[in-house]
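The other protein chains are all here in position, but one chain of the complex has been omitted.
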Amino acid sequence: MGCHLCEVHCLTEHSQSRHVVRAHKRERPRALARVRVEEALPLTLAIQCHQCDEPMCVFACLTGAMQKDPETGIVTSDSERCMGCWTCIMVCPFGALRRDTARGVVAKCDLCAHLVTPACVAHCPNEALTLVDVTP
Amino acid sequence: MKSYLASRFVVLRDQERCIQCRVCVRQCGYDVHACDQEAGDVYSSDDRCVGCHRCVVFCPTQALSVRENPLSYRANANWRPEAIEDVLRQAETGGVLLTGMGNDKPYRIYWDHLVLNASQVTNPSIDPLREPMELTTFLGAKPEAVTLDPETGALGTQMPPQVPVDVPILFSAMSFGSISLPAQESLARAAAEAGTLFNTGEGGLHRSLYPFAGNAIVQVASGRFGVDPEYLQAGRMVEIKIGQGAKPGIGGHLPGEKVSAEVAATRMIPIGTDALSPAPHHDIYSIEDLRQLIYALKEATQYSKPVGVKIAAVHNVAAIASGIVRAGADYIAIDGLRGSTGAAPKVMRDHVGIPIELALAAVDTRLRQEGIRHCVSLIAAGGIRNSADVLKAIALGADAVYIATAALVALGCRVCQMCYAGKCSWGIATQNPYLTRRINPAIGARRLANLLRGWSHEIQEMLGGMGINALESLRGNRLHLRAVGLSDSEMRVLGVRPAGE
Amino acid sequence: MSDHHLPSSELDQEIDAHGVYYRDLNARIRQAVERRPCQRLVLRHVCGQRYIGTGLRSRVRIEIHGTPGNDLGAFMDGPTIVVHGNAQDGSGNTMNSGEIIVHGRAGDITGYAMRGGRIFVRDGVGYRAGIHMKEYGERRPVLVIGGTAQPFLGEYMAGGVVLLLGLNLQASEPHRTVHVGTGMHGGVIYVRGAIEDWQLGREVGRAELEEEDWVLVAQLVHDFAGHFGGDPEAILSAPFVKLFPLYLRPYGNLYAY
Amino acid sequence: MRGTSTRNNPYGDGKVIDACSIFGVMDVTGRPFSGDRAIAAIACMHERGNGLGGGFAVYGCYPDFPDWYALHVMYMEYDVREHVEGYIGGHFQLHLAEPIPTRHVRTISDPPQLWRYFVSTTDHPLAGEEPDDYVVQQVMRINTRFRNAFVFSSGKNMGVFKGVGYPEELAEFYCLDEYRGYIWTAHGRFPTNTPGWWGGAHPFSILDWTVVHNGEISSYGTNRRYLESFGYHCTMETDTEVVAYAVDLLVRRHRLPIEAAASVLSAPLWSHIDRDSSPRSTLLRALRQVYPSLLLNGPFTVIIAHAGEMIGLTDRIRLRPLTAARRGPLVYLSSEESAIRLVDPDLDEVWTPLGGEPIMTRVLAPGEGLPGPQAAVRPLGGGTR
Partner (left out) sequence: MTRYLIIGNSSGGVGAAEAIREIDRRGPLTIVSEEPYPAYSRPLIARYLAGETSIERMAYRRPEFYHQNDIGLVLGQRLVRLDLESRHTELDDGRLLPYDRLLLAVGGAPIVPPVEGLHEHEFFTFATLDDARRLAARVHSGQRAVVVGGGLIGLSVTEALVKLGVHVTIVELAPQILGRALDAAAASMVLRAVEEAGVRVLTSRTVVRVLGGASGADVRAVELDDGTALPCDLLIIAIGVRPRTEAMAGTAIAVQRGIIVDRHMATSCPDVYACGDVAEAYDFVAGGNRVTPIWPNAYLGGRIAGRNMAGVDTVYSGGTAMNSLHAFGLSIMSAGTVDPPPGEPAYETLLRDERAKGTYRKIILLGGRVVGMIFAGEVDRAGIVFGLMRNGTPVDAFAERLLADDLGLLSLPAELWQQMVRA
């Protein structure tokens, strides 16, 4: 419905403090939301990593930073190894990844692996976002 | 023209907490909030605020609050601010003052002067959690007596069509058009889940809601929008809408801008044309004409479903109800002074009609005096706010109640009374596709079903307290009501004794 | 379809309605239409029975001899009803599709809220004929009146076509109806003969017929003559005027927000 | 004002609301005929009523006593008759008193005692110059003073026969097959309550004015208070009553022609009056200005009858139906055409009048020819057809 609260809470969850006000107003560089709400009003669509089965970003990654966990299916980028070439961004057909220019790495949805429910899902007021396990 | 009106609300933004996420900007249907891209801050235009709290609720940092504008007028018991502002508004526009929702004037709310009974010592109260407790209500005309087949001893009476509801609470008519499709779908799904009925209003039944037609009361109103044989066949009951509590005696008017493609398809009118519902049905100018339409609908549905009539509570409502019974209606819905609407002239909403409590009591009493109470079910509407109101209505004589405002409040409505504007930030009273998406019917249905479940539990508790385990034992049982702070004449109309007597 | 009698066949049925209570009559009609294949149903000695054809969804042709009661063909979806006599009030009420052909006059609110189908009335109609007619998608209802109409013709009209022929007027005798098209916000009314501005609702404009109007009117006049006889060319040779809604939203400025 | 009003209206409604089927038939030659047609026709419109009231007015039914007022009285209690008869005896010259003949009808339950008294006022010491005024006064007095008695017919050579039941049942009950009249009006009632009160049925009458009515008069409160200032007691609290009194006031007391009275009751719209440049518009304007309180607003069709006259009238925007028809000397008025067709299939003409346009039929003067097509008298307001 286009409230963008998923972005707010994603950013918060990926911040140092994980406090919504601090994360947005105090922390520098600011954390980045890994979900992005597109608007073509009246339509809105929350775009985030689809954790593809054939993840082009993983295939294209020049450094091996981008990996898909064979157990969880979650695709994550190891920021230690990411060199910020953003080839992954170029090959993502969803446009779901974004540059973290301040840190020189890619920022992508990790499904809040440390949480039971990703922050975006937990805070979506309209249940537009749900976590679907498609692991075969 | 320069407006002389001051803003009604003040929007307070705690800049310390505001993270410029612009959730408020996007959530407000009235464009109260805006973002200054250059300065990077968010600011508010208070004069547009309707006090719906959408931004307040959705602000992730609780940075927002909305207050009534503390602007003071010189005290005047006669020229109160509302009177002054109404005059100003009309001086600026020359128009009819429009408003939404129900009467907000301080007419006496009789529910709040009626108290319920409970058992002590002489009879036991019942524990509804463990003991049986029946709320099922059958809507439809009942024969005067049961006859047995002399041969077989089996039932001889041909029963008129009966529609059971698991809770005596139905969703009142709200058309697709006046409310959004997701809002109506929420009602439909909740009705199906809770075992009750929703009412299409005069807007037809959207294709996507046909799966819920078994829980639909399909309304036939003067504009006949969306009415065709399929629609009539689909519904569980058919309702002829004569009037509504918020605007007795006048028709409806869905402005063309709300007639979207989907609304148009459902009403079966071209996109963007005004949907005018005339004040009267032009085939009903008299009571025998009502009978004619009732039987036309029964013919069209082969006498398979109850055909009811909804009227506004007006002065001679008892006599009118009597006539409606005699015209062959299977149920009568009476909508009181505090009944709501998507749009009504303010002057009608606030000054026409009588409270539902008095109307209901009068009708029930009259029909009993005439010996025709069994011929109809009575549905009371207009101002039911909680389960106690439901139970009091039943004790006054209703078979069931209609709720609408309470249902919309469950979906987020703050009763801001701006439904007619079509900008409802809660996605309820709007056809703007950006706004209507705010209601996820799955969530809406859950909220509504929760409400009904909660009320239903409370009703069972209260019934148990009275030592009653079947709702029908309370129907019209005014001995379980007592009045507090009412005049003799009010108690006479209500048929209720004063507390302590 | 002209009103010639179809050859009698086993698909024809006949009911003598004399003294039959309307509910029984309509039950028999439904039975005839639904349970047995019936293309043509002749009702004789009809006198005031209501709801004939009401809610019926079928392609059957019902021929009525006598005076049918109110709400003839209400909510009807498909049948053709031919009345050999006058029709009373409420014919074609909220009708969806089908045809009603009245060899006589019809009463008040003929075609109320009709959404589709066609009504042809040989003579005049009562008050508020064509009130709140509407159209939707492919459905464009048509009401053709051979005689004159009483006031409030096409009130609230939201769609469809009304053709008023005034065939019973003397040459140059004006129509007497008033409040024509009051509240009209859709559809079109064609009037043959003289009608003055004061006879029209405030929301109604008048115009000359254009080519496409003539095509439609000519078609309807031919159909009318097919049903009732008469010379279509003679009918068409008189002056016509086209009435249309001036505003799609007649009450747009009524409210203060 | 006790007794009848609470009987008719035991629930104290602002007014009793009812609606109905109406029918009237008249032979303009004044030749009496049986009630078969009226009874069959009103029965044909059975669906428009609900069995809670029906009645007939028959003109010319007492040819043997043409100059005596025929008072039809219903007694709801046995005792009261003695008192009322004493009163009648004391205020009129009583020529004949007899029970109204009735027969048992299964569906007609618990009828009141029904009596009729043929009276005159001639030489009565209390009657003044205007015997009709005197009769009206006495009828009003009986109806308000005696709790359980009610005069429901008081004209000369005419009678009202009404009660609770379907009209065809009441015809049977009142043995109407034994009467003949040159006007028959009939009513099938659909009231919104069931007082079980015979006086509440139509026709309503005062003297020989009778009214049968279909619809509801929304201006009732205004009309009633106006009429009360002229001494009419609206004992019934039904809207139909005011029609009878209004006609009595306008035609009998104010001596207006019935056409003018029709233009008061069903006044033309100001826009119509303003467009009329003839002298007639001055009259219409004055009628509306003087009698605004007698404008009958709301949906109605009435058939008003009077010695030698039958008038059909609808409201200004014709919210209730009325069909008129004629065959030879017979003129019909009916809620539905089918009712006329039932009793007279081959009519010379059938039409529906415009709103506010009265259809007036009079007994022909000697030598006068039959009326031509649609020979209704136009309303003064210049209604359009």
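When the chains are written out, they are named A, B, C and D in that same order, and each has its own residue count from 1.
Heads up, the rule we're going with is that a residue touches a chain if its C-beta (ideal position, glycine included) is under 8 Å from a C-beta of that chain, and two chains touch if they have at least 3 such contacts.
Since this is a predicted model, take the numbers as computed values, not measurements.
Visitor: Which shown chains does the hidden chain touch?
Guide: Among the chains that are shown, those touched by the missing chain are A.
Visitor: Which candidate, A:M83, A:A102 or A:L115, sits in contact with the chain we can't see?
Guide: Candidates A:M83, A:A102 or A:L115; residue touching the omitted chain: A:M83.
Visitor: Which listed residue (A:L62, A:A113 or A:L131) would be found touching the missing chain in the intact complex?
Guide: Residue touching the chain left out of view: A:L62.
Visitor: Mind listing the chain A residues that contact the chain we can't see here?
Guide: Answer for chain A: residues 36, 38-40, 43-45, 47, 50, 59-64, 80-81, 83-87, 89-95, 97-99 touch the chain left out.
Everything below uses one rule, namely that only the chains that are shown with their structure count from here on.
Visitor: Whose C-alpha centre lies nearest the centre of all protein C-alpha atoms?
Guide: B
Visitor: From the C-alpha centre of chain A to that of chain B, how far is it in Å?
Guide: 44
Visitor: Can you list the residues of chain D that touch 2 or more other chains?
Guide: As it turns out, chain D has residues touching two or more other chains at 47.
Visitor: What are the residues of chain A that contact at least two other chains?
Guide: As it turns out, chain A has no residue touching two or more other chains.
Visitor: Would you mind giving me the full set of chain pairs in touch?
Guide: Every touching chain pair, ordered by label, is A-B, B-C, B-D, C-D.
Visitor: Report the residues of chain B in contact with chain D in the complex, numbered from low to high.
Guide: 285-289, 291-292, 295, 315-316, 318-324, 326-327, 366, 369-372
Visitor: Under the touch definition given earlier, write down the residues of chain C that touch chain D in their complex.
Guide: 22, 47-48, 50, 66-70, 85-86, 88-89, 105, 107-108, 126-127, 150-152, 176-178, 198
Visitor: Using the touch definition up top, name the residues of chain D that touch chain B in the complex.
Guide: Per the touch definition, chain D meets chain B at residues 11, 13-21, 47-50, 52, 190-194, 214-216, 299, 319-320.
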